[in-house]
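Of the protein chains in this complex, one is absent; all others appear in place.
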Amino acid sequence: MSNTAPLARYRTMRRIRSFEERVGELFLKGESAGSMLHLSIGEEGVVGVTDAMRPGDSFTTHHRGHGVFLARGADPARMMAEIAGKATGYCGGKGGSMHIADRQLGHLGANAIVGGGIPHVVGAGITARNRGLDHVSVAFFGDGAMSQGILYEAMNMAALWRLPVVFCCINNQYGMGTRVDRSAGRVAFAERARAFGLAGAWVDGADVEAVHRMAADLLAGARAGQPAFLELSVYRFYGHARMDKSPYRTPEEEAEGRRRDPLATARGALLAAGIATEAELDRIDAEAGAEMDAALAAAIAAPAPAPEAMFRDVYAPGTPQPQPQADRLRAILAEGSAA
Amino acid sequence: MSNTAPLARYRTMRRIRSFEERVGELFLKGESAGSMLHLSIGEEGVVGVTDAMRPGDSFTTHHRGHGVFLARGADPARMMAEIAGKATGYCGGKGGSMHIADRQLGHLGANAIVGGGIPHVVGAGITARNRGLDHVSVAFFGDGAMSQGILYEAMNMAALWRLPVVFCCINNQYGMGTRVDRSAGRVAFAERARAFGLAGAWVDGADVEAVHRMAADLLAGARAGQPAFLELSVYRFYGHARMDKSPYRTPEEEAEGRRRDPLATARGALLAAGIATEAELDRIDAEAGAEMDAALAAAIAAPAPAPEAMFRDVYAPGTPQPQPQADRLRAILAEGSAA
Amino acid sequence: MSTTTYREALRQALIDAMTADADIILLGEEVGVYGGAYGVTKGLIELFGESRVIDAPISEAAIVGAAVGAALTGLRPVAELMYVDFAGLAMDQIANQAAKSRSMFGGQMGVPMVLRSQGGTGRSAAAQHSQSLEAWFLHTPGLRLAMPATVSDAYHLLRQALTQPDPVVFLEHKGLYALKGEVGDAPDAPWGAPAIRRAGSDLTLVAWSRMVHESLAAAEALAGAGVSAEVIDLRCLNPLDLGPVFASVARTGRAMVVTEAALTGSAASEIAARIGEHCFDWLEEPVLRIGGEDIPIPVAPALERAAIPTAALIADAARWLVHREAPPWA
Partner (left out) sequence: MSTTTYREALRQALIDAMTADADIILLGEEVGVYGGAYGVTKGLIELFGESRVIDAPISEAAIVGAAVGAALTGLRPVAELMYVDFAGLAMDQIANQAAKSRSMFGGQMGVPMVLRSQGGTGRSAAAQHSQSLEAWFLHTPGLRLAMPATVSDAYHLLRQALTQPDPVVFLEHKGLYALKGEVGDAPDAPWGAPAIRRAGSDLTLVAWSRMVHESLAAAEALAGAGVSAEVIDLRCLNPLDLGPVFASVARTGRAMVVTEAALTGSAASEIAARIGEHCFDWLEEPVLRIGGEDIPIPVAPALERAAIPTAALIADAARWLVHREAPPWA
């Protein structure tokens, strides 16, 4: 175990967890835009994948994508503002938690349609190939998306055209209230990918270093033209969205699942390897907490978008824009009608 | 090799071929409804599958489904009439070649959407299960449908719910002008099915007896709750549809492909096993030809549907029907407007 | 008569129908153990078992496709799309399979299924979870289309839908589940017929689903301003029976059609066009459409609200139409 990278990964994972905890607070304060907030607590091991990505690489996420984006360098204040539907958010408060995106950081978009963002990486792969760039594009999605046909269409295309693409399934064992063995005829997901001609692998998502080794291999392969599929096995610590108390899970199962904690695992490994002391790790934790407190406060203080903003960005500037209803009614009624 | 069944299968295969040849004539005579006619010549080995089905079993087909339907007992005259768009056809001349169906014979419908009929067998499987019937439902489709996501969604459901369903891929090596290795990242289709939890098998579709043995096994398994996938490897003897001369294939490849002739293979086997003589087989051939000549003549002689027929069957009788445009215009215009 | 909620009325309709007809099955995501994303199917898996209340994988296309197959073979499936926004995933099975089978097959087989879903705004659910897509179904011959606005219709229209021989798209509204009201002993009108929710003489307001309530609130406000508005709830968009609307417009001479959907290409345009064709001689003013803005729904709560019609906007436009009284925003 080398020193700096694992420690940095720990820090990123802690920042994710702290961020998600603040998202929960945002909701409880009644400051979030809606209640469709899907926390990635328990899934922080995905940092092993994002850490294998490079500048220029792109990605799409599902509805539970805060962690991935943060790990790819997002500004937590702009993220939190977006989740609050504020003008200072990544999408000016129009997208929200499920549609956050950032062109600069290669985030081609979170998606509220299960599986919706998966084929976009195929297109990103074509762009990279046609332009001779060695960029990889990674689709992050949940186990639920394993039931969406478009995943197989996209995997087939990636394999057929040998595109620099990785499909990363964050299997948190549940799609809403449905445990994965109640949605899949057979749960060996990597075999499905292999049957389509992809490299396919499974890894314990609670062990970020194992994830990272596996992801580094697969991403290198993808850059060289062997697209891949990686399943991260994790556990969804909390409910599906903010209103869900997971009555369909037993307390025992939840306790067991939460023992598969990527942060606790990493902490133990760092201490055992002598890379960091308890005090150093505590400081990292505290810094992350403070950073996210600030992001939360900034988001709450930020202004809401102006109502007119809703008409912008439907189409590009300089092209015909949507006609606001008030303008239409004015045009019809202002002159009066035949008397 | 027992005697009667193989001979009967030969007869059915010959009837299919003769029928398809007459469909070609129908088109050349300008008597077909359109040119979207997809001949199943070269694919007659599918009779090995249909022969493993029982009364009460149901099925759906793709656009190249004449052979399957004929093998399940269709009346060739009513089929030909439907292909000609005539009132005496299976669907009253409203469906045509690509939408032929027959409730009585369990034909839940041919489909012009690649993959469109596949999920219907899942529903038929639910019906059988819920009613405690030991009926199997079989989806027939081409290699092209292996790229449609809905196939994987349907296979997953069948496996998950252990439904009495069989997915039968008639791989004729081409989807229109695209050879299967140019559409599939990996061509081992049965492995895809196995990865979803189905029984998966491959068989040489030119050998109807081999097909039948395999299909009988898989259908028996499906009846017992193990859904299955079967790939028949065949060759599409002619163009995709009636206008296509297959310029994308070499004459050598076509010659080679046509050597994989299910009829020639069966004929050879029947003679070698002493089940039938050349003369007996010739008589079967001649009978089939005469039968299909009659079907062709009947279809040509049959009346076209009355124009009003188009408004029928959009909705069930006794419920509100579509308002013909002429009636609408009459209602608007008949009384005149404000003078 | 019993007082309940829209959600509970739907649930009771399913229970009563499933009790009466063993061929009815439910098929959809989270309809079983979870009890439905909005609680409509809560407890039904316990009542009817796993073979009739089927939790499906997240496979919208195959869910609808399986329902088509089940319907073709004799069951009466209720397929559920958790959000109508997901219709795009299943649109082939809805529009090319369910809708066309009876006709293509020359009347041999029908597809007696109900496709339940819900749409609309009100939860800051953003652009992919807030749409009103009934226009897609309206434009598909072969589909029936019901959209209950009231608690009583939630019950009765669903019961009626579950007796239809053809596929019914049944669209609930996420903003109405908590609505309280009474379930009448009989439907407010026959299947496919509109209901006059408020009588009036100056103006006809035509609406369905949640916009019936905005229209009623507008009518109430208008009454205070001396404008008497008739409010007609279409209930079904297919069959689409505009006879009562034409009769109303013949009296009032003025019509407004209100929809929550993006206005362009909406069902409101169809209805306005028909009123224009059939009521030309009676119209004193243009048939006015009030609809959602032609934009994807933004997540920010204030923007979401601004993107769709409110009672205030309807009343403003009505006063202008009837009394030439321009509102402040005009």
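Per-chain numbering from 1; labels A, B and C assigned in written order.
We adopt the following convention: a contact is a pair of C-beta atoms (placed from the backbone, for glycine too) under 8 Å apart; a residue touches a chain by one contact, two chains touch by 3 or more.
Note that this is a predicted model, so its numbers are computed, not measured.
For the omitted chain, the shown partners it touches in the full complex are A, B, C. Touching the chain that is not shown, out of A:Gly109, A:Gly200 or A:Pro324: A:Gly109 (per the contact rule at the top).
Considering the full assembly, B:Gln148 is the residue among B:Gln148, B:Asn171, B:Gln226 or B:Thr265 that touches the omitted chain.
Think of the hidden chain as still there; on chain B it touches residues 33-36, 85-86, 93-99, 111-116, 144-145, 147-149, 175-178, 182-184, 248, 304-305, 307, 309-311, 314, 322-326, 329-330, 332-334, 336-337.
Across the interface with the omitted chain, chain A contributes residues 58, 60, 89-95, 99, 101-103, 108-109, 111, 113, 116-131, 137, 149-150, 153-154, 156-157, 160-161, 312-317, 319-320, 322, 328, 331-332, 337-338. Where chain C meets the omitted chain, the residues involved are 61, 85-96, 99-100, 103-104, 126-128, 133, 135-136, 138-142, 238, 240, 261-262, 264-270, 272-274, 276-278, 280, 283, 285-289, 294-296, 298.
By definition in this document, only the chains that are shown with their structure count from here on.
The chain with its C-alpha centre at the largest distance from the centre of chain B is A.
Rounded to a whole number, the gap between the C-alpha centres of chain B and chain C is 38 angstrom.
Between the Cα centres of chain A and chain C there is a gap of 34 Å. With centres set at the average Cα position, the gap from chain A to chain B is 44 Å. Of all residues in chain B, those that touch two or more other chains are 149-150, 153, 156-157, 160.
Across the assembly, chain C contributes 57, 59, 61-62 as residues in contact with two or more other chains.
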